[in-house]
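Starting off with a structure, shown below.
Complex shown without one protein chain; remaining protein chains in place.
Moving on to chain A:
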Amino acid sequence: MDTITLNEQSGVKDGVDQDTVDAVREVGGKYKHGWSTDIEMDYAPKGLTPDIVRLISKNNDEPEWLTEWRLAAYDRWLTKTEPTWAMVDYPEIDFQDQYYYARPKSMAVKPKSLDEVDPKLLATYAKLGIPLKEQMILAGIEGAENAPAEGRKVAVDAVFDSVSLGTTFQDELKKAGVIFCSISEAVREHPELVKKYLGTVVPVNDNFYATLNSAVFSDGSFVYVPPGVRCPMELSTYFRINAENTGQFERTLIIADKGSYVSYLEGCTAPQRDESQLHAAVVEIIIEEDAEVKYSTVQNWYPGDENGKGGIYNFVTKRADCRGDRAKVMWTQVETGSAVTWKYPSCILRGDDSQGEFYSIAIANNMQQADTGTKMIHLGKRTKSRIVSKGISAGKAQNTYRGLVSMHPKAKESRNYTQCDSLLIGSECGAHTVPYIEVKNNSSRVEHEATTSKVDDDQLFYCRSRGMDEEEAVALVVNGFCKDVLQALPMEFAMEAQALVAISLEGSVG
């Protein structure tokens, strides 16, 4: 029909969409990304020693300063203890019983054509929903960059276990002056940038997991947007943990120079395994004067089964530093996976009139535990922050929002608004809100609103009386509850996120 206006189309798409429901049906109650790829891997020996740190550094062809930087981090890590303040409970992690480095064997030598690529690796990309051309590029096919692109334009970097497999649309980005590559490549090609910024937002000794990451980070993404450049496409990284007993420690470094803009998406999945797996990433974002960064995450690591067996332990340190005046950052996260989530994407609002926003959906079902939130550190004058957190707990899950809003003495006339809503499905789960507020000047204002509610039986009955089954009804109501956050996501991600909301709540009712 050609008379439909765009507006009306989006009217159908807002809230839950048929796709959500289809997605639920398709997976038939199973974790969608639970497949594992049987690919021959090269492992470094288990455990963490200075030799392993050196090996990782050597495999990445790193310069001496970085090797030393890692080793210093390793030394610091030995003196640190795991934090215990979060409301999460998990068996002790044996850090010596982990592999710290794994990479697909087939990546040792670059393939010349698709035929030479391990078909299983290609199948992996396909399952991740990466378009074919981008699959070719990721597989390292020579000349793939010049093949015609289909559909959407999103530059992709895929990190498979410890190794970045390649980045798409390099040429086009280069024309715009944007650098988007793996961090190991950045270390080789742009050492001055890496050296200037690495560890300046999340210092080596920041916290136990960040310190560990600094010692052993294997790969991750690097973005640099030069002054005045609006990045011509969305940048996206897919992280996937595949190998067993392997920790993933990726490191992402994003620099938005003066007056630039970039939107960055991060997607994460992992196979279904009985053993828990460790993930400790660090993301650092530097935003200069008048620049803006949007960072969106859809985290769908394997959450473990309904009895709490397996799943990813996700300990992540993400921080953005609004260094220049009028710098802006927006974190949007949809956290549906992981057995344990420990994650507080934060904003340092250093420049005057800088702005930080944090939009979060955290879903915990079955035995999942999520302790997540944000820190808004107001240092500059007239800085603004906004926090919208939607926590959904089902099964026996525990979901904690932990947030800090800090107004420093010099942050005159600054503002924060926090809205924190929790939704409970069933009677065995828990929701907790832990807001810390510090205001050290008298011209700033902090507003905090929090609600906790149960999913409303009358709403569910209303939906069901119109023909939706219970899971559909819950998905619809929960997607409605999350609407404010879903709207903050880029369109393509919003659809995926809605579907995920539905999938992760499966089995939470009835």
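Following the convention adopted for this analysis, a contact is a pair of C-beta atoms (placed from the backbone, for glycine too) under 8 Å apart; a residue touches a chain by one contact, two chains touch by 3 or more; residues count from 1.
Note that contacts and distances are computed from a predicted model.
One chain of this complex is left out of the view, and of "FAD-dependent oxidoreductase", "3-isopropylmalate dehydratase large subunit", "Cytochrome oxidase subunit I profile domain-containing protein" or "Fe-S cluster assembly ATP-binding protein", the protein name its UniProt record gives is "Fe-S cluster assembly ATP-binding protein". In the complete assembly, the contact with the undisplayed chain comes from A:481, out of A:74, A:217 or A:481. If you put the hidden chain back, the residue from A:309, A:445 or A:464 that touches it is A:464.
By the touch rule set out above, chain A reaches the unshown chain at residues 1, 4, 8-9, 11-18, 21, 456-459, 461-470, 472, 476-477, 479-484.
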